[in-house]
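Just one protein chain is left out here, and the rest sit where they should.
Coming up: chain A.
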Amino acid sequence: MMGSRGTSVVLSRAARMRQKLQSALEASALDIEDVSYQHAGHAAVKDNANETHFNIKVISPKFEGQSLVKRHRMVYDLLTDELNSGLHAISIVAKTPTESGS
């Protein structure tokens, strides 16, 4: 939970995730949708249903030549701190600019 996140007090998890993904992946598009409400009351999030589940759509040139598993691992690796501090699950769509047709 401790770390170098000096701004974590004021930033929402969604905003922190956006910063981390945007800068590391040089994303040309990044959608982060909080869907925690869909999972409120499920076994693992009894107490705190805030910012636990997200849908993430990210388009990044860094995914070029990477398998889906690797792309998802890249996203997970960037969000390790969040996963260790209450982020429970993310649904990931990870495409390259070419694949997204943009």
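Operating definition for what follows: contacts are C-beta pairs under 8 Å (C-beta built on N, C-alpha and C of every residue); 3 or more make two chains touch, one makes a residue touch a chain; residues count from 1.
Operating definition for what follows: contacts and distances are computed from a predicted model.
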Missing subunit (named according to UniProt) among the choices "Exosome complex component RRP45", "Protein DIS3 homolog", "NEDD8-activating enzyme E1 regulatory subunit" or "Glutaredoxin domain-containing protein": "Glutaredoxin domain-containing protein"
In chain A, positions touching the absent partner: 39, 41-44, 68-69, 72-73, 76, 80, 83, 88-93
